[in-house]
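The structure is given below, and queries will be raised subsequently.
A single protein chain has been removed from this complex, and every other one stays in its place.
For reference, chains read A, B and C in written order, and residue numbers begin at 1 within each chain.
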Amino acid sequence: MSHLVSKKILAIFIIVLLVVGIGAYFVGQITVVKPSPVKPALSGEIPIGVLHSSASEEGYFQSAINIAFEDVNKWFNESGIPIKFVPLIENAEESTTKACEKLESLIARGCQVIIGPQWSTTSLAVKPIADERKVVLISPASGSPALSIAGDYFTRTIPPIDAWQLVDVAIAMGRGINVLVVVYSKDTFGETSIAALEKIAKEKGVVIYESFAYDPTAKDFTVECSKLVEKYKEAVSKFGWEKVGVEIIGAGGHCVPWLTAVEKFPELWKTASFVGPHVAGATDVIKYTGSAAAKSGFTSIGPYARSPLSLSLKTRHKERYGTECYTYGYAAYDAVWIAALSILAAQEYKGEKLIKVIPSISRVYMGASGYCAMNEAGDRIAMDFEIKMVKFINDTPSWVTIGYFDSSTQTITWVST
Amino acid sequence: MIDPLIISAIANSLIMGLVALGFTLQYVTLRVPNLAHTTICFSSAYITLTFWLLGYNPYFGVFIGFLESSILTYLLYNFLNMLKARGLDDVSLMISTIGISMIIYGFANIYLDYLAYVFKTYTRTFTLANADFKLLGIPGVIYISLILFVFFLLFFNWLLSTKFGIQLRAIVEKPSLAEVHGVDVKRVVGIAWFIIGGIGGIAGSLWPLWFQCDPWLGPLMLTSIFAACALGGIKSILGSLFGGIFIGVSQVILLSVLSDLVGTWIISFKTLIPLIIASLVLLFLPEGIMGKIQKYRGG
Amino acid sequence: MALIILDIILDVMTFFFMYLIFTSCLNLQQGMTGLTNLGLHFFAAIGAYIFAHTAFLALRIYGIELDYIGVDNNEAVFVLNKLFSTDLLTPIFTLFLTIILVMMTCAFLGYIFGRISLRLSGAYLGIFWLCLADSIEHIGMQYRPLAGGNQGVLLPDFFKALNDYSLLIQKIIVILISIITFALFKKISESPFGRLLKTIRENEIVSQSIGKNTNEIKVKIITFSSIFLGVAGVLVCLRTRGIFAESFNRIDVSFWPWLMFILGGSGNLLGSLLGTLICVVIRRIVLYSKFYLTFLPVDIIWIEPILLGVTLCITLLIKPRGILPEKPHKLKY
Partner (left out) sequence: MSIILKIEKLTKKFGSLIALNKVSLEVPYGSIVLLIGPNGSGKTTLLNCISGLYKPNEGRILYKEIDITGKPPYEIAKLGITKTFQIPMNFKNLTVNENLLACYPNHPGEKLLNCFLKRKWIIEENNAIQRTIKVLKILNIDEQCNQIAHNLSGGQLKLLEFGKPLLRDSELFLLDEPVAGINPFLAEEILSYIQKVRNEYRKTFIIVEHRLDLVLKYVDYVYALAEGEIVCEGPPQEIIKNEKLYEAYFALK
C-alpha cells in the first residue's frame, strides 16, 4: 500500500516540479528580455563572481583577489561612491562540468561579471554559457588563442600565449641558443604553447630539436625527464653545448615535480638555458625544490610593471600570506579593478553594457601587472615581463632578476649581476 | 651514480608491493575488495609532510603514519563488520568503502588547507625528495623501503607460522569452520587489518620522499594496486607482492622502453599501463599468475 | 529573487532527470540482474565521443571544410551558430542521427564487452568495468582526434533558431528522453522478464537448472542498458555545450549514481528515482547555499565528497536495503 502512496507522491512531485520549472523558465525569459527597472544610479552591494578552475593552484591568486577587493572597496569608499563589491568565490576543481554548474550558480546569484576561469580548458568550457546568459568573464590566466573572438563575452587581463612564448624564445636567443629541446604538458595550455613556440621559433630561426608531451596527471616525471636528458644529449652532440637550451612548458603546479626529477639527472644541472613554467618568484619552487632549481639555473618569467600598485601588492601579499604573489595574481588583481571601474562607468550592472565598457576602461588603467589595454576581442594587447632565475645566494637558493622584457620594443634588457 | 630510472622503479615497485599486500590480505580475510585501502595508505604521506614542515626529519612521519593508517584501517574493518551484521552483500560493502575513501579524500584536502594556512606555503602538491638523505649517491628512501620490505617479508613468514598465523590461514580457508573451531575471527582478522593497514601506511609515508604527492593520489593509485593484485592472483598474498613489484617496474621501465620503440608520444599515455594490465588479467587470467602456478603444480 | 529560485528549480530538474537515466541503468544491471558495474562512464564517454564527430555533420552538408575537432573548433562552432540561427531542420536531423548512431554503437560495444565479461562476476566485474571506463576516459583526454583531448570540443547551439527558448528546448529533450528510459525500465521491472532477471541475481545455477539461458540474458541486459548510457552521455554534452573527456570521471558519472541507487533501495526502480531526487536536491542546495554556509571553517568544495561518503555510510547503517526496499511480489487469490 505504502508502495502505491509513495508512487503517487513522487509522481505528483515530479509533475509539480516540471510545471513550476517550465513556467518559471518562461517567466525568467520574459523578465530577462525586458530591461529590468532597477535603480537609475548604481548603489549598494554588488556581487562579483570569482571562479577558480583548479583546487591545486587556488592559493596562487585567491589571495591577490582578496587584496584587490579590499583596495577597490576602500577606494570607492574614500571617493564617496555608495557601492560595495562582494566577491562570490566558487571553485570548479579542474572539472569542466563542475565549472559549468558553478558558473550557473554564480549567474543565478546575480553576478554579471565573473573573474576567471583560470585555465583555458575551463574557459573554453564555460564560454558558451557566458555568451548565452550575457555575463562577462575576465580571465586572469587563460591564454589560449582559441579564446580571442571579437563580440563574445570573454576578456582577459593577460596577453595570449604567443606573447609569453615570444619572451621564452627571446631569452633563449639572448643566451645565444638556437636549438631547443622542449617538453610540454598535454593540456590546452601546453598544446597551444607548443604551437605558438614552433611558429615563433620558425620566424626567429630557432630550431626545435625535439618536443614531446607529458601526462599532466602523472605523479612522477622520472621517465619523462630521462627522455628529456636523452634528447638533450643528442642535441648537444649535434650542435654543441652552448647552442642547446631546454624548455619545459606546463602549469605552475608542474614545476615542483619537474624540478624534483631534474635533480635526479646531473646532465640537466649545467645547461646553457633552462626555461620553465611561468612562475617567476613562486615560493614553492624554492621551498620544495630550491637546490634543483638553483643547480639547473631554472629561469622563468612573470609580469613586470613600474607601477606603485605592483610593488604594494607584492609587499602586502608577502607580509600577509608569507608567499610571493603568483604571476597570475597580478593579472587577477587588475581584473577586479577593471571590473569595478567598468561597472562604475557603465552605471548599470548588466553584461551587455559592461562588455562594451571594459576594453575602453582597460586602456586607461595602469595596473599591478602593467598597462592592461585590451583589443576588440577582449585580449590584453601586451605585457612587460620580468625574467627571473633561481641562484644560490650565499648557499640559499632564491629568485634573482636577470632581465626585463619590454613589449613595445620586444627586446630584453639584461641586468648584470 | 645509478640511473634514476632504476631508483624510481625500485622505490615505486617496493611501495606498490607493500600496498598491494594489504589489499590482498584484506580481500582474502573479508572477501570484500577494500577500495579505500590506497586512500588510507597514502593519507599518511601528509603526516610525513607535517613533520617536515615542523622541521623534523620526514622519517619521523613513518611511525605516526603507521599508527594513523592502521587505526583508520581497524576502524574501517569494524565498520564493515557492522554493515555485514546488517546482512549487506559484498557489493554494497565495496560501495561503502568507496564512500569511506571519499570522506578521507575530503578531510585530507581540508587538512592540507589547514597546513597551508598555518605554515604559509603551498601544500596541495608536494614532494620531499630533496629533504631525503643520500648515501653513496643513492637516496635513503631506497635503503629504508628495501629494509622495510625485507623485514615485512620475514615478519609475515614468521607471523604465518605462529598460532595467530595458523588461525588467520584457517579463516582465509573457511571462516565459518574456523569460527566453529573456536577462533575469534573478529579479533584475529581485526589484528591482521591493523598490521596490514600500518604497513600500507608506512609505504604511503615513504611515497613523497621520492615522488610527487597530492590528495587525489590515493584514489588514483587504486587501479594500479588492483592491477598488481589481480596479476599476482587476488587470493595469493605472496603473489600480490610480486604483482606490485611487476606493476611498479613496468610503470617506469616498460614505459621508457616503449617510448624508445614507438616514440615519445606514448609517454602521455603512461596512466593507461596499469589499467590495461588490470583489464587483460581480469579477462584472460582471472586467477592471476600465482593461481596459474599453483594450478600447474596441482596438475 | 523569485526568478533565481525558479531558475534553480529548473536546473535541479534537469540534473535530476539526467542522473535518473544513470540510476535506472544501474538499477537494471546491479539491482535486478546482479551485474556489478562501477564503470557507468564507459558508455557515456563512448556516446560523447561519437557526438563529437557527428555534431559537425552540418558542415559537411553545407560543404565547409574545417578541422572541427582540432584547431578550427571555435571557427566551426561560430560558423554553425550563424547557420543554425536560420536553419532548424539540419540541427534536429544531426541530433537525431547522432542518437541513432550512438545507440547502435553502444549496443554493439555493449554486446562485445558483455560477452567477454561473462566469466567475471561481482566485485571483479565491477572493477573490470571501472578499469575499462577509466582507460577510455584517459584515452579521450590524451588523444586529441578522438574528442578534442584535454581541450575538448565545443558544440554549436543546436536550437539557435529559437534563440531565447533554445536552453529550454534542450532541457525538455533531456527530460523527455529520461522519462522514456524510466518508463521502459519500469515495464521491464514489472514484467515476468524482470522476475527472470531477479532469479539470475539470486542464484544463477538454479536459474539455469529451470531452463533459463542466463548468459544470453546477461548479455542482453548489458547491451540494452548500454544504449541508454550512451544516450545519457550525449545529453550531458548537450547540456554543457561541449565534449570534455574529464567530465566523464568516476565520481560524477559512476559513484554518485551508485550512491543514489544504494540510497533509494536496490532492485526498486522507484527507490532509485527517490534516491536520485534526494541526492540531486541536496547537491544543488549545497552548491547554491555556499554563501550561507560561510560559518564553516573550510572550503565548501571539500564538503561535497565528505557529504557523499557520510550519506552513503549512514544510509547503509540505518537502512541497509535503502529507503524504498524491494517490494515482495504479492499474489492475490
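We adopt the following convention: a residue touches a chain if its C-beta (ideal position, glycine included) is under 8 Å from a C-beta of that chain, and two chains touch if they have at least 3 such contacts.
Please read all numbers here as calculations on a predicted model, not as lab measurements.
One chain isn't shown here. Among C:L89, C:I318 or C:L331, which residue touches it?
C:L331
With the full complex in mind, choose from C:L184, C:I303 or C:L317 the residue touching the hidden chain.
That would be C:L184, which touches the missing chain.
So which bits of chain C touch the chain we can't see?
Looking at chain C, the ones touching the missing chain are residues 184, 187-188, 191-196, 198-199, 202-203, 205-214, 220, 224, 326, 328-331, 333.
Simple rule for what comes next: only the chains that are shown with their structure count from here on.
Using mean C-alpha positions as chain centres, tell me how far chain A is from chain C in Å, no decimals.
32
If you average the Cα atoms of chain A and of chain B to get two centres, how far apart are those centres in Å?
Computed value for the inter-centroid distance: 36 Å.
For chain B, what residues touch not just one other chain but two or more?
Where chain B meets two or more other chains at a single residue, that happens at 109, 268-269, 271.
For chain A, give me the residues that contact two or more of the other chains.
Counting only residues that touch two or more other chains, chain A contributes 55, 186, 215.
Please name which positions on chain B make contact with chain A in the complex.
Residues 1, 3-5, 7-8, 12, 109, 116, 120-122, 124-130, 210-214, 217, 220, 252, 255-256, 259, 264-265, 267-271.
Tell me, which parts of chain C touch chain B in their complex?
Per the stated touch rule, the residues are 30, 36, 116-117, 119-120, 122-124, 126-128, 130-132, 134-135, 138-139, 142, 250-251, 255, 258-259, 262, 266, 298-299, 302-306, 308-313, 316-317, 320.
Spell out the part of chain A that touches chain C in their complex, as residue ranges.
Residues in contact with chain C: 3, 6-7, 10, 13, 17-18, 20-29, 31, 33, 55, 88, 90-91, 93-98, 100-102, 104-105, 108-110, 120-121, 124-125, 127-129, 132, 144, 146-147, 149, 186-188, 191, 195, 215-216.
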